[in-house]
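Here the structure is laid out as structure tokens; the discussion comes afterwards.
All protein chains but one are shown at their positions in the complex.
Let's turn to subunit A:
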Amino acid sequence: MTELNKLTLAEARDALRKGDVTSVELTQACLTAIDGADALNAFVHKTPELALERAKAADERIKAGDAPAMCGLPIGMKDLYCTKGVASQAASGILEGFVPEYESTVSQKLQDAGAVMLGKLNMDEFAMGSSNETSVYGDSVNPWKIDDRKLTPGGSSGGSAAAVAADLCLAATGTDTGGSIRQPAAFTGTVGIKPTYGRCSRWGIIAYASSLDQAGPMTKTVRDAAIMLEAMAGHDMKDSTSADLPVPNFEAMLTGDIRGKVIGIPKEYRPEGMSEEIAKLWDEGAAMLKAAGAEIREISLPHTKYALPTYYVIAPAEASSNLARYDGVRYGHRAKLGSGDGINEMYEKTRAEGFGPEVKRRIMVGTYVLSAGFYDAYYNKARKVRTLIKRDFENAFAAGVDAILAPATPTSAFGLGEMKSADPVEMYLNDVFTVTLNLAGLPGIAVPTGLDSKGLPMGLQLIGRPFEEGDLLNTAYALEQAAGFVSKPAKWW
């Protein structure tokens, strides 16, 4: 048998049920891999005792014949999820020392399904970033390496992507507000799905932009994404936007048969100056789906170019409201006050010290676009354009398109620090292919399909109809089978 931490969820599940391996052995293999991978800075709060305790309990359940979907499978948890008794600080200084008294619904569901949490994973502060460079824990590092440079694993779920790609865990949770699951998946040769808005409960997940945030799994294969999404999804009374719809058996829908499906190729996703490598990868992906029996059809999503500016009004506006709660009163950091300082000085100093530069920038941009006199010009305007962006997709689906194929990212992974001096807007351009789905609430999945000429993984993105993740996963499965991507990063850490 290969090293246990390198197994997929499906392989480990089957081995556990056959009695070939125990959860304690799987967990121990991951904990050893984690301890040897501090150079990646992926796990930022390790919970080995808790993990072994849960692994033992999982082994008991399996022995008793009570083995739910994820029973005994070791996973990593993004730091954005509140986990009872375990530090949860959204990679922010303002939540330093915060230990929740409660468990997020999604992490609770995973725990109920028997999953074993190994620890908390690095990310961009409050999920604001595309390179994992805004974290209070420092950068997370991509296990893929082609020269002396350290590369970004992407963001914001950078630690999750790095941990899965480096086999530190069998799978991990992520969250996606503008591309934060799909972009890091593409940068690390892993699979990441952002489900339909409302599919997973947001309760207990530290909020960034509530109308865009969705939880999802980050895994080694499409099958694993199906297994883990089913365990994470479902209605929750504690999140009024969670959808009261049955969760299908996603794994059972993976037939690989996509004959007769119509795959849309949006012409607006091929902007002037697009890298030839990405264009070639995209064409090859379309050819693979065609060879599998799908019909390829060019479509138009005319408002695509306005998605990023719309996002950068709506997301900061919601963030400025959500992050108002960090005031130094109820949890986390409070600044040391000078004599004579009142409550306003406490708020202002606490927030200046606790938040990093990108978070402050977005809070203030959000404050501005919501302020008297600009609300209509910016915020309401963006909400109207958002309606049009969603309508573009509705029109495509109404015309018979089953799924849309597009690139996941404009480039492969770039070097850490290379964008440091760039304009904030340049970093925002990383989300150009992913952000449209969050605005339209649609499910999207990144699937690794090849290596670029530098030897770095690249992924394609499939976009599905709302609440039809099963069909989307099946199309992704067909693409995965056809692409046959099996490359792994060579261990250097």
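Throughout what follows, a contact is a pair of C-beta atoms (placed from the backbone, for glycine too) under 8 Å apart; a residue touches a chain by one contact, two chains touch by 3 or more; residues count from 1.
Here is the rule we go by: contacts and distances are computed from a predicted model.
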Given the choices "NADH-quinone oxidoreductase subunit H", "NAD-reducing hydrogenase HoxS subunit beta", "Aspartyl/glutamyl-tRNA(Asn/Gln) amidotransferase subunit C" or "ATPase", state the protein name listed in UniProt for the chain not shown.
"Aspartyl/glutamyl-tRNA(Asn/Gln) amidotransferase subunit C"
Out of A:Glu49, A:Asp244 or A:Glu272, which is the one that touches the chain we can't see?
A:Asp244
Touch with the omitted chain, as defined above, among A:Tyr378, A:Phe397, A:Phe433 or A:Phe485
A:Tyr378
Touch with the omitted chain, as defined above, among A:Ala57, A:Val99, A:Ile296 or A:Met419:
A:Val99
Please identify which residue in A:Ile146, A:Ile296, A:Leu337 or A:Met419 touches the non-displayed chain.
A:Leu337
Any idea which of A:Met274, A:Ala352, A:Ala399 or A:Ala490 touches the chain not displayed?
A:Ala352
Touching residues on subunit A - with respect to the absent chain
97-101, 196-198, 211, 237, 240-241, 243-244, 303, 305-306, 308-310, 312-313, 320, 324, 327-334, 337, 341-349, 351-352, 355, 360-361, 363-365, 367-369, 371, 378, 380-388, 390, 423-425, 428, 439-441, 466
